[in-house]
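A single protein chain has been removed from this complex, and every other one stays in its place.
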Amino acid sequence: MGLEQFPHNFVTAKVEDLVKWARYSSMWPVTFGLACCAIEMMGAGGADFDLARFGMEVFRNSPRQADLMIVAGRVSNKMAPVLRQVYDQMMEPKWVISMGVCASSGGMFNNYAIVQGVDQIVPVDVYAPGCPPNPETLMHAILTLHEKIRTGELTQRRAAGEPLRLDAKPDGWTPEVPDAVRVSTPR
Amino acid sequence: MTLSLPSDVVSSTTSSGQVVLFSSMDRYHALVAELKATGFEMAIDLCAVDYLTQPGRNLPENIAPERFEIVVNLLSLSARQRVRIRLQVPAGKPLVPSIFDLYPGVEAMEREAYDLMGIAFSDHPDLTRILMPDDWEGHPLRKDYGLGRVPVQFKEAPGPR
Partner (left out) sequence: MTTIDPTIRTVERSSTLSFETSEGRQEMTPRDETKPGELSKEAGAVLRLPEGGVLDPSQIDLERPDDETMIINMGPQHPSTHGVLRLMLELDGETVLRTKSIIGYLHTGMEKTGEELTYVQGGTNVTRMDYLSPLHNEIAFSLAVESLLGIEAPARATWIRMIMGELNRVSSHLLWMATNGLDLGSTSMMIYGWREREMVLTFFEKVTGVRMNHNFIRPGGSAADLPDGWEDDVTVICDTVEARTYEYDELLTGQPIFRNRIEGVGAFTAEEAIALGVTGPLLRSTGVPWDLRRSMPYLAYDQVNFDVIVGTYGDNFDRYAIRLNELRESIKIIRQCIEKMPSGDYRIQDAKVTPPPRGRIDESMEALIHHFKIFTEGFTVPEGEVYVPVESPRGELGCYIVSDGSSKPLRIHVRAPSFVNLQVLPLMLRGGLLSDAVACISSVDPVMGEVDR
C-alpha cells in the first residue's frame, strides 16, 4: 500500500504494531552454534539462503547485543550451565529457537551425556525439527517466530503462564531474577 | 622395508591380517620403547575396552584375560607399517604405566581412557577428566554403567490449529 492512497499527509498506526515490527525485523542472533546444525545455520546466513533479507545476517558474538538465541546442535551436560549463562546475559526481549532434534528433544542421543531438550534449561519459542534442518526449515522457524511476535502480546512476559519443565523451588521463581540452573547427577 | 618386532612377545595376525602384540603389564612400557626405537615414530591411538560382557574371548594361550584392555596403535611413517599392542588390565587394579614420556601425543588419549573407563596411568602429567564435567561420578563407557536413557512418553499430538 502506497502513500498515494492517503489524501492526508500523515499515517496512523498503533505503537504496539510499530514496536513489534521493529522487534521482528531486525532480530540479531547470538552465535550459539554447537554441532552439525551450526553448519546449516551458517549456510542459512550464506548467499544461497540469505538471512540478511530478514535483517538477521549479523550474528552478534556478545549475548548482550543479541536478542535471539538459536540453539543449534546437541547440548551436553557440560555445556548446559554455559547455555544458561549466555541466555541470562541476553537482555529482554529475547527469544529462543531450538534448532534441530537434538536441541528440541535430545534427538537420536537419548543417553547420559545429552540434555533431553534444551527447554529443560531455557524457555523455547519455536522448535525446528530436522537432523540437521535444511536452511529453509530454519527460515520457516524464524518466520514462525516473526509471526508469533507479530500476533502476540507486546508486554506479556514470556515465562508467565508458560509451562517450564524445571523443578521449581518451594519459595518460587520469578523471571526478573536470573537464577542459577545447575545440571547435575542425582546424589 | 619391514620393521622387525620383538620376538619375546606373543603376537598374532588373526585380526584381519593386522599384527597384534599381546603384552603383559611389566613388559608394556619397555615394549613400547623398543618399538619406538625400532622405527614406529607415531602413536596413532590409545583406547580402552571393557570386556565385562565377554569374558571368554579368543586370546593366545598364555595370555590371561582381564576385564579391561588398553589398545595402542603405532605407526611407522618410514616403513609404512602399523602394529597394535593389547595390554590386559585387571579390574581390581586398573593402573597402567603411561607412555607419555615416549609419545607426548597420547596425553589426551590416556586422559580419555581414564575419564570414560576409569583406568589410571602412572606418571601422567595431568590425569583429570577431559570429556565429562569435572564433578561427574562414574566412568560412562564401562559396561556396568547404564546408558542413561530417559524413558520417553509419547502423548497424542494436538490437533491442527
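Read from first to last, the chains carry the letters A and B; within each, the first residue is number 1.
Following the convention adopted for this analysis, contacts are C-beta pairs under 8 Å (C-beta built on N, C-alpha and C of every residue); 3 or more make two chains touch, one makes a residue touch a chain.
The model shown is predicted, which means the values in this text are computed figures rather than measured ones.
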* To do: Would you indicate which residue among A:M56, A:I70 or A:V86 is in contact with the undisplayed chain?
  => A:V86
* Structure fact -> Full-complex touch with the removed chain, picking from A:M91, A:C131 or A:L154, is A:C131
* chain A, residues in touch with the chain not shown (by the definition above) -> 31-36, 38-40, 42-43, 45-48, 61, 73-74, 76-79, 81-82, 84-86, 108-109, 111-116, 120-121, 131-132, 134, 166-167, 169, 173, 178-186
* **Sites on chain B contacted by the missing partner chain, in the whole complex** => 14-16, 18, 20, 41-45, 47, 49-51, 53-54, 57-58, 71, 73, 77, 80, 82, 84, 101-109, 112, 116, 125-126, 128-135, 138, 140-141, 145-151
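The criterion applied here is as follows: only the chains that are shown with their structure count from here on.
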* Asked: Just how far, in Å, is the C-alpha centre of chain B from the one of chain A?
  -> 41
* To do: Within their complex, state which residues of chain B touch chain A.
  => 131-133, 135-138, 140, 145-150, 152
* Structure fact -> Residue positions on chain A within touch of chain B in the complex are 77-78, 106, 110-113, 116, 184-185
